[in-house]
Structure formats: structure tokens, C-alpha cells
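With one protein chain held back, the other chains of the complex are shown just where they sit.
By letter and in written order, the chains are A, B and C; residue numbering begins at 1 in each of them.
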Amino acid sequence: MSVRVQNEPFDVSAEIAKLTVDDTTIGAVATFIGKVRGSAHGANLQSMTLEHYPGMTETELQDIEHQASARFRLNASLIVHRVGDLKPGDDIVLVVTCSPHRQDAFQACEFLMDYLKTRAPFWKKETSVDGAGHWVDARACDDTAADRWSKPSP
Amino acid sequence: MSVRVQNEPFDVSAEIAKLTVDDTTIGAVATFIGKVRGSAHGANLQSMTLEHYPGMTETELQDIEHQASARFRLNASLIVHRVGDLKPGDDIVLVVTCSPHRQDAFQACEFLMDYLKTRAPFWKKETSVDGAGHWVDARACDDTAADRWSKPSP
Amino acid sequence: MSETNTETRDVTLRYFAWLREKTGVSSEVVTLGPNIATVQDLIDWLKSRGPEFEAAFASPGTVRVALDKVHAKPAAALVTAREIAFFPPVTGG
Partner (left out) sequence: MSETNTETRDVTLRYFAWLREKTGVSSEVVTLGPNIATVQDLIDWLKSRGPEFEAAFASPGTVRVALDKVHAKPAAALVTAREIAFFPPVTGG
């Protein structure tokens, strides 16, 4: 279980290789990558700046990972979140979950993303091609997505 | 949308790069990798042989991908399934789904895996370290997982 | 004139996984008589060919069928199928 906050790009294959090496009880690896899209609210994006709260970010992400480990059968997991200036097409976030079975890997990966989106202290500022800056608003659907994990399983 | 059946390993980073290049409307990439586990039914595995039905496999996988595209908002998707002799720790299958939003990417990826597991004509034969061969039995829980997509959404 | 049900015709049969191992055959061309109309008719005829086939098809719930590379049920009519495949429930992924 580990978390990293960095400006540099990440390499999915290398990260998966590190998480799975020497553990042949892993039968399923789920990953999620969030990327900067080229337009937002009808405006073309020039860049996206990601700000975070150093110290709190790492604590929150570790807490989210611990919760995932308590809920799902996980051999290993990883969260990498980039900060600083990014361009359309750049990767923002990587989540990898490794489990004996695919249901746990998938569910843990979704759980981590849902919680990360509503708890981890990151903020996105978009700059459109005309130079206008705009802080991204939080989306109610992200809260809804996170809330589903508080309910008893169907 | 594409499918491949091959003996060679695959590289996740390279596959994702090919799927997402030049499409900055993609905001979410979900992937799943299935791997050969080191033991099965209490016996240590020496190797796993994957047999398939050439021609039918590709047709089924393409059909499954079309169904996913009809159900979910997908910019691109990929299924790579390995055949032949594999060892514990080797990758078996890769599914990648690209979408503007994470819910579609995740759901399509799970859908593809569930359908692949119950429809695509692959068969696994395990050889344990003592040399005994054993065809893997289909699991009822895979049928259950696939069936959930036939029900109306909750 | 329903030629597929009254004439004999040649079809390719294919066997995969343990059905291939138990029958000892991976592929063969057989001539089907007019009385073999459904998948089940074909299975019944195959079982009469010898102990290997009898054993391979002994447990009906464990054999799946595809007609021209499309999944089919035992009750399905063979109609104009040219290639009929038998295999266990799939276990890929």
C-alpha cells in the first residue's frame, strides 16, 4: 500500500510490475487513470494547474488506502497523484489495486477513486486558451458516488 | 475498438498510449489485467495452457465490445487475450476502456470482463508441479457476474 | 423442398479442451443423415460411435455447442450449419 504526490509523469507498466513482482497470489490487477481533457464548459483548455495541501494529502490518501484494505481483499495498492502544471492529454492520477480476484480489484479501485475525489485535498485550476483562469467546481455526483460505499451492500 | 489473441506478452503503457493518443476528450482510462496465480485447489502450479477456438474467439470478443459500446460512452477499448503456455505471474488478459468519465470506463471494463469470462471460447488447463494436468472448471459466480448486466439498473 | 432436412450433407465437427482429449479428435468431417436435425440429434448419434464419444458426451450439462462459431443450445436446429463445435463451459479471462 503506498501513495505518492509528484509532478513527474508515471509509467503504468512499471508501477504494476513493482506491485506484482514475486507475488503469484495476485490474479487480478485493476487500474484507473484520470487524464486532463482538452475542453471544459465549452472552452478549449490551455493548461490545468493542480494545487494540493502537502502533508494532509498524503495522510488522507493513506487513510483511504487503509479503508480499502479493510473492505476488500488486496495484496497491494498504489495511488499516484500529479500536481503542478499539466496539459490536455496528460495523466493526472493513477490508482492500481491487486487482488486474488477481479471483483475485489475492481471494487477497491472504484472505492479509492470515489474517496479520493471527495476527500483528498487537491484543487484544479483550468486556464483556457484565451488566458482565463477558472477553479473547477466540485461535482455533486462525486459526493453521490462516494456515498454509495456508506450504504449496506445490496 | 479492437481485439487481439496472441501468445506474446503485452505492455499496458504502450497499449494505453496507442488508444488515447490524439483524443483529449478521454478523461478516464480503466484497465484490467488477469494473471496466472501460483497455486490452484491447494496444488502449486507449474504452468497454464490456454486453448481457444480461432475465428470464434475474435467474433465473440468483437461482439462483446460492440455491446459495451452500445451500453457505455466509450472513446476506445481494447481486449488482448493470451493463448498457449503461461507460467505463474504471467499476464493472461488485458482489457482497457477509455471514456470521458470514470463511471463509464469502470463499468465498461467490468462488463467486458464479465462477458468475456462467460462467452469467449477460451479454456485453461493447469499443470501442477507434480505433472498432473487439470482443465479448469467454469465457476458459477462468473455466470452470476455476467447475469447482473441483464437486469434493469438499480 | 427442404433440402437441409431431407438430404445428407457434410459438416465439420470440432472438439476443444477435454472434449478434444476424450474423443481423441480435434476436427473431422462427417456426413449427416436427414434424421439429424438438431444439436441434440447430433450428440445422440456421436455417443453411439464408441466408448470415447460416449464418455465425452456422458454429462450433458458440461458440453457447450457453437454452430458456425455462434453459441447454440442443444435444442437448436442444425439447419445449414457447416461447422459444429463442442467444448466445455469457457474459462478464459
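Here is the rule we use: a contact is a pair of C-beta atoms (placed from the backbone, for glycine too) under 8 Å apart; a residue touches a chain by one contact, two chains touch by 3 or more.
Nothing here was measured: the structure is a model prediction, and the numbers come from that model.
In the entire assembly, the chain absent from the figure touches the shown chains A. Annotation: of A:R4, A:R73, A:H101 or A:K125, A:K125 touches the absent chain (contact as defined above). Interface note: of A:V3, A:C98 or A:L116, the residue touching the hidden chain in the full complex is A:L116. The set of chain A residues touching the chain not shown comprises 34, 50-53, 55-56, 59, 81, 92-93, 113, 116-125, 135-138, 142.
The working rule: only the chains that are shown with their structure count from here on.
Think of each touching pair as a link: the shortest run of links from chain B to chain C has 1 of them. Taking the mean of C-alpha positions as each chain's centre, the chain lying farthest from the centre of chain C is A.
Note: centroid distance chain B to chain C, computed from Cα atoms, is 27 Å.
Chain A and chain B, compared by their mean Cα positions, are separated by 22 Å.
Centre-to-centre spacing of chain A and chain C amounts to 49 Å, using the average Cα coordinate of each chain. For chain B, residues that reach two or more other chains under the stated contact definition are 34, 113.
Shown for chain C are the residues in touch with two or more other chains, namely 93.
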